[in-house]
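Pasting a structure below so you can have a look.
Just one protein chain is left out here, and the rest sit where they should.
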Amino acid sequence: MQDDKKRYVIPGDVITTGPYRPDQNVTLDGNRIIATVIGISEISDDSVRVIPLTGMYIPKSSDLVIGKVVSHTSLSWEVDINSCYVGILPAADVFGRDFSAHADELTSKLGKGDLIAARIVNFDRTRDPLITIADRDLGKIESGTLIKISPSKVPRLIGKRGSMIQTIEMATHAVITIGQNGLIVVSCDDSNGLLKAINAIRMIEEEAHMANLTDKVKEMLESR
Amino acid sequence: MGGRESTLVLLDKNGIRCDGRKIDEPRKIMIKAGVLKNADGSAYIEFGDNKILAGVFGPRDVHPKHLSNTDTGILRCRYHMSPFSVTERKNPAPSRREIEISKVIKEALQPSLMLEKFPRTVVDVFIEVLQADGGSRCAAIDAASVALADAGIPMRDMVCACAAGKVADTIVLDVNNEEDQAGQADMPVGYMPNLNKVTLLQLDGVLTRDEYKKCIDTAIGGCKLVYQIQKKALTDKFFENGGNQ
Partner (left out) sequence: MASSVLDQLKRKEIVDLLDQGKRIDGRAFDQSRPLSIETGVIPKANGSARVRLGDTEIVTGIKIQPDKPFPDLGDKGIFICTAEILPLAHPDAEPGPPGEDVIELARVVDRGIRESGMIDMSKLVLEKNKSVIGIFADNSVIDHHGNLFDACSYATTAAILSCKIPKWEIKNDAPVLVEDHESNPPITTIPVSVTMGRIGEHILVDPNAEEWECIDARITITTNSDGNICALQKGGRDGFTVEQLSKCADIAISAATKIRERLKQTKG
């Protein structure tokens, strides 16, 4: 790490002292700013944060996530969104405001084990996150292969302004839906393209912290 | 158990202990992070002849629900010894000793975790001693702290642990099994190196007030050595080229 505004840190490492605003994944001890997770520390003009290299997904409003329906009550579905908090999808989101608990059977639309692309509507830690599938690009996922990566690697998979994921999609003709929660659905008519896309995603997950990753991925996509 | 007479020399005239170490020398320590596939975080430690595995799940949903806390996440810890880990086979069911050690380990790790960020969840720490050799609770804490960092649980600091003791009237670092049996005192210490706080402290044996202070200082010196090994375990797994140049 040449840049001295960026450093590898582990929990407890003192990143810097002084009048900075503590941002993500740091904490203040007196005037020392301390890393709270394993990652890369970043000091910008007025704030300090750590980009995590590990850790689970914490829901954020308007995040796109891939979820798995695990159960339901008479009023909503419970959706596993790969977090310690379970997503709640209200029945009214699918059936409309005139939803009636007696007349409409939830399992007719979504059942246990179904995968959905959803958006986080709101979340505060006092209750479970509310999610929605009421949008054109959301809803039940009918086909494709599901892959799970560490949520902390998602930004690397997307790349600067989507550059990395576009590279993969163009080279393989696959359609890739990336959930911020580390779940990804890959669809491709060509089985070779599908395999390449999956390998590219796995490579990025394993080597996210290495330099030259973009070149390595491009090289792999172009081979055979 | 067989009635063998002990001809063990705990400390010879050159200041060398029964296993060849100097009085301020810890046993050999090795830690590897991320050794299990299912656990959210994990670590394996060899500390002397101790071989211990730590696995972490969480933060996750709490079952049974009545244990969940609306203001903060909770920490659960289970320290367990495999039946084959000790000389005489141990019954697999948890003993009272294991239950007490589970509790003190939990309380050693708790101050380092920022559980208030995850209300209504639990972080589960599972420790399995595959082979025991004296000082296992310290080694367990060392592995557990690495496993917690591996899982990405936000922490104020790492927790490192090491014991000091009194053997042949001398304060020594890192008491081994024979020294524990035949020595005069054993003091395990758990410590947060950046916040400079002691989170585990127990004593088996009798010490004068001066010996007590010396023992704590010696143990903390040992903790700081272990901290470097914990750092290395995490650096090896997560950072390329061994970290910051």
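Order as written gives the chain letters A and B; numbering starts at 1 within each chain.
Everything that follows uses one rule, which is that contacts are C-beta pairs under 8 Å (C-beta built on N, C-alpha and C of every residue); 3 or more make two chains touch, one makes a residue touch a chain.
Keep in mind the model is a prediction, meaning the values are calculated, not measured.
Among B:28, B:89 or B:224, only B:89 touches the chain that is left out of the view.
Across the entire complex, the residue among A:108, A:126, A:143 or A:223 in touch with the chain not shown is A:143. The omitted chain makes contact with just one of the residues B:131, B:170 or B:202: B:131. Only one of B:36, B:114, B:168 or B:195 touches the chain withheld from this view, namely B:36.
Interface with the hidden chain, as seen from subunit B, comprises residues 2, 36-39, 42, 49, 51, 53-57, 60, 78, 80, 82-89, 92-93, 124, 126, 128, 130-133. Although one chain is not shown, part of subunit A still touches it, namely residues 68, 70, 80-82, 111-115, 141, 143-146, 148, 183.
Everything that follows uses one rule, which is that only the chains that are shown with their structure count from here on.
Partner subunit A is touched in their complex by these residues of subunit B: 40-41, 58-61, 70, 112, 114, 117-121, 149-158, 192-195, 231, 234-235, 238-240, 243-245. Touching subunit B in their complex are the following residues of subunit A: 1-2, 7-8, 10-14, 25, 27, 29, 34, 36-38, 52-56, 84-86, 125-126, 152, 209-211.
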